[in-house]
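Apart from one protein chain that is not included, each protein chain of the complex appears where it belongs.
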Amino acid sequence: MKKFMLDLIVKENKQLNNQYSLLILTSNDDLPEMLPGQFAEVRVDDSPNTFLRRPISINFVDYTTNELWLLVQIVGDGTRKMCSLKPGEILNLILPLGNSFSLPENKTDQLLLIGGGVGTAPMLYWASYLKNKGFEDITVLLGGRSIDNLLQLEDFAQYAKVITTTEDATHGEKGFVTQHSALQTEKFSAIYTCGPTPMMKAVAAYATEKNIFCEVSLENTMACGIGACLCCVTDTKKGHVCVCTEGPVFNITKLKW
Amino acid sequence: MKKFMLDLIVKENKQLNNQYSLLILTSNDDLPEMLPGQFAEVRVDDSPNTFLRRPISINFVDYTTNELWLLVQIVGDGTRKMCSLKPGEILNLILPLGNSFSLPENKTDQLLLIGGGVGTAPMLYWASYLKNKGFEDITVLLGGRSIDNLLQLEDFAQYAKVITTTEDATHGEKGFVTQHSALQTEKFSAIYTCGPTPMMKAVAAYATEKNIFCEVSLENTMACGIGACLCCVTDTKKGHVCVCTEGPVFNITKLKW
Amino acid sequence: MVDLSVKLGKLQLKNPVMTASGTFGYGTEYCDFIDISRIGGIIVKGTTLRRREGNPYPRMAETPSGMLNAVGLQNKGVDYFIEKINPVIKDIDTNFLVNVSGSTVDDYVITAEKINELDNIPGIELNISCPNVKEGGMAFGTSCPSAASVVREVRKVYKKELMVKLSPNVTNIVDIAQVVEAEGADSISLINTLLGMAVDAEKRKPVLSTITGGLSGPAVKPVALRMVWQVAQVVKVPVVGMGGIMNATDAIEFLLAGASAVQIGTANFIDPTVTVKVIEGIEEYLKRHNFSSVQDIIGALEV
Partner (left out) sequence: MVDLSVKLGKLQLKNPVMTASGTFGYGTEYCDFIDISRIGGIIVKGTTLRRREGNPYPRMAETPSGMLNAVGLQNKGVDYFIEKINPVIKDIDTNFLVNVSGSTVDDYVITAEKINELDNIPGIELNISCPNVKEGGMAFGTSCPSAASVVREVRKVYKKELMVKLSPNVTNIVDIAQVVEAEGADSISLINTLLGMAVDAEKRKPVLSTITGGLSGPAVKPVALRMVWQVAQVVKVPVVGMGGIMNATDAIEFLLAGASAVQIGTANFIDPTVTVKVIEGIEEYLKRHNFSSVQDIIGALEV
C-alpha cells in the first residue's frame, strides 16, 4: 500500500477523560485507504522533548465524512501535546503503516476482539470493518483497571456485542479480560487482541490451549515506522523482524511466546 | 537589586505589525522594582530550537496597573513564540537584570534618547522615568528603515518631544538618525542610545566629537544573564566585562570604540 | 541555474546530498515519498560478509535532540545484497554505495572484493566505526594501526571509490584521517555515531539491550562540524560530512566547514522527504547569495 506524509486538520479533540483524547482529523483531500491494524507516525511539533515521531493506531476511518480518528492516551510529553491540539490545528502524519488484521474465512465465524486500555484503539476500526464485510458474530471484550479505562463503549456497540472487565469491578465483570466468563462459555473461532504485553500473552496462552486462531498487535520502540532503521524488531521463530513492516499484527504461532 | 524568577501572566499581546509585538504582562503580586535600561531573561517554552532564555529589555513598567511591557521583534524561533503568546498564558522571567541609565544632573539638561529599530525598547521606560523625575527637556529620536520600524510613537509623545528618521522617507527626515537636523541645531547635554551597533557607534562618534555625555545599551550573546557564565563579555578599557552585570548600559568613554 | 554537482574522488554526484547508512534502508523504503533518483548518492545499510541477526531489542532510545541506536548491523549478508537487492536498485539513476563492515580484516576484504564485481555500484563506504558490535567495527576506527591495516588491505582489492567512515569516539580524529588517506582512501566520511547510553530511572535499567548505543541526530551536530572542519583542514581527499543534519542550513554549515558532500541520517525518520528539501534549500541559498556553483561554498568558512 502506498504511504503518504500528510498534513491533516484537527476537526475535533474530544477529551474522553483526563487521560484519553479522541482526535478527529480530516483533510481537504480524500483520505487514503487504510486497513484495520495499521498505524500512523505522528510528528509532534513544539514539544522540546519529542524528537521522533510517535506511532499511533488507526482508531477509525469514516470515508463518508472523510474522518480519521486517533485515540490517544497521555503517557509523556508527545502524547500530552497531541491531546491538547485544538480544532483547526494541523497534525503531520505518515500513514498507513504496517500490516493489518487477517479477515476470517466464514461470515459466521465467532469472532472475539480483546482490547486492554488504549490497546482498544485499533479494535474499533476492525470491528466496524468486519461488520461492514458482513461478519455477523462479533464480540468485543474490553478490559481496564477501572471504568475510566474502558473507552468508546458506545461506538463499539454499533458493530459488536460488548462485554467488559475491570479490576475494581466498576464496570462489567471483576478481574482481567482473560478471566471473563465468556472465555469459558463461548467457542470463539478467532481472537484479535491489542493491549499491554502481559494481557496479550495471557490471551495468547488461552488461544494456544484452546487451539484458536489468534492475532496480537505488538508495540515496540520505533524510529522510522517504514522499515528503514531496523530499530523495532521483535524476536520471532524466523529471527528478528520489524514490527513496523511485518507487524504490528502477528499471528501468535510466529512469535516465540 | 534583588533578582526574581517570576511567572507573569500575559494580559495582552498587541501585534504592532507582522514583525513586532508588545507583550503586556501582569502578576497577582506586586511587580518588583525595575530601573530603565534593565532587562529580563525570558524562558521560552514549547520551542524545540530555543534552549536558553532570551534577553529582552524592560520596555515599560506601570506600577499603578501592575504592568510590565516587553517590546519584541521576531527574528527567530524564540521571539516568534513570544510574539504568539495569548492572553492568560504564563511567561517565566528572571528580572530585573543589569545596570541602568544614569540620571542626569540638572532638571533642565537637554536630553536626547536615540532608538533604532527594536532598540527603542528600553527608551520608553527611560523617557517616562525621566519625565516623572521632573526632567523638562527630553527629545526622543527614533530611526528605522521604514515607518514600520518606528515603534510606540504615541507612547513616547506623552513624555518627550519625538523626532524621527526613516531611510525611505516614509516618516520624519530621510536618512539615518545621526543625519537628523536636530543634531546640528540643538545642543544636547546627554545622549542615551540603543539600537544596531553601527548606529550606536555613529552616535558615539558624534557625542565624542561634541564632547557630550553618552551612554549606549549593548547587546551580546547571553547564557545566564546574572554574571555566572562569563559568556557575554565586551571589551572595555578595563578588559573583558560582562554585559549582563556591568552593562547593558555603558558610558562610551569606557568602551574601546 | 546553479551547478550543484560535486566530484567526490572517483565519483561524480549530481548534488552533494547523500543518505547515511542504516537510516535509508536500500532506498526503496522511501520511494512512496520522494523520487530517490534526485538524491546525489545513497549509502545502503551496513553489509557484512555473513548474515547478522543484530542485537536484541530494545534497540532504540530517544534522547534530547537525538536518538541512540543499537541495531548491531542486522543484515542478510553481502551475497543476499548481490542476489536480491542489487537487481532491484540497479536501474535507479543515482549512486548506490555499499556500507561495508566486518569483524576481521579478511571479512572486509572478501566483502569488498565481491562488491567490486558489481558494475552498477561505483563505490563502498568502509565502516570502521560502528559502535554497536563487539568484535569489529569501531575498534578498527579508534586506533591508527588498525585503521591503516584494514584500509590498506581493502584498497588492494577494491578499485572503485573507497570512502572510509570514521568514528568520532577518538582523541584525535586528524591522526586517523591522515592514516586512512595515506593508505589510499578516495574520500573520508564522518561522523559515525557517538557512543552513548540511556537509563530508565523508574525501571532502574538501561534502556538498550546492549546498555550502550550510538548517538545520532542534532545533538551531535556541533561535534560533527568540529571534526569535519579539523579533518578538512589537513587531508587532500574530499570529506563527506554528517551528523545531525536536519535541513539545508545544517547541510550548508558542513559544506562551509569543508565537506564536499553531506549525508543525512536520522532526519529521514522525522521527514522522509528531507533529502529533497535539503537539495532545494542548498540551491536556493546559492542563488540568494549569488553563487553559481556549490563548489564556491565548500570550505568557504571565513576564519
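The chains carry the letters A, B and C, assigned in the order they are written, with residues numbered from 1 in each.
Methods note: a contact is a pair of C-beta atoms (placed from the backbone, for glycine too) under 8 Å apart; a residue touches a chain by one contact, two chains touch by 3 or more.
All figures in this text were calculated on a predicted structure; none of them were measured in a lab.
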Contacts of the hidden chain among displayed chains: B, C
Touch criterion as defined above, residue of C:98, C:112, C:163 or C:225 at the omitted chain: C:225
Residues of chain B (touch criterion as defined above) contacting the omitted chain: 2-5, 43, 49-53, 94, 220-235, 239-240
On chain C, residues whose C-beta touches the chain left out of the figure: 61, 63-66, 68, 142-143, 169-172, 194-199, 201, 204-206, 211-212, 215, 217-223, 225-226, 229, 244, 249, 252-253, 256-257, 285, 297, 300-303
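By our rule, only the chains that are shown with their structure count from here on.
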Whole-Å gap between the CA centroids of chain A and chain C: 36
Inter-centroid spacing, chain C versus chain B (mean Cα positions, whole Å): 47
Residue list for chain A, restricted to those that touch at least two other chains: none
Touching two or more other chains - residue numbers and ranges from chain C: 65
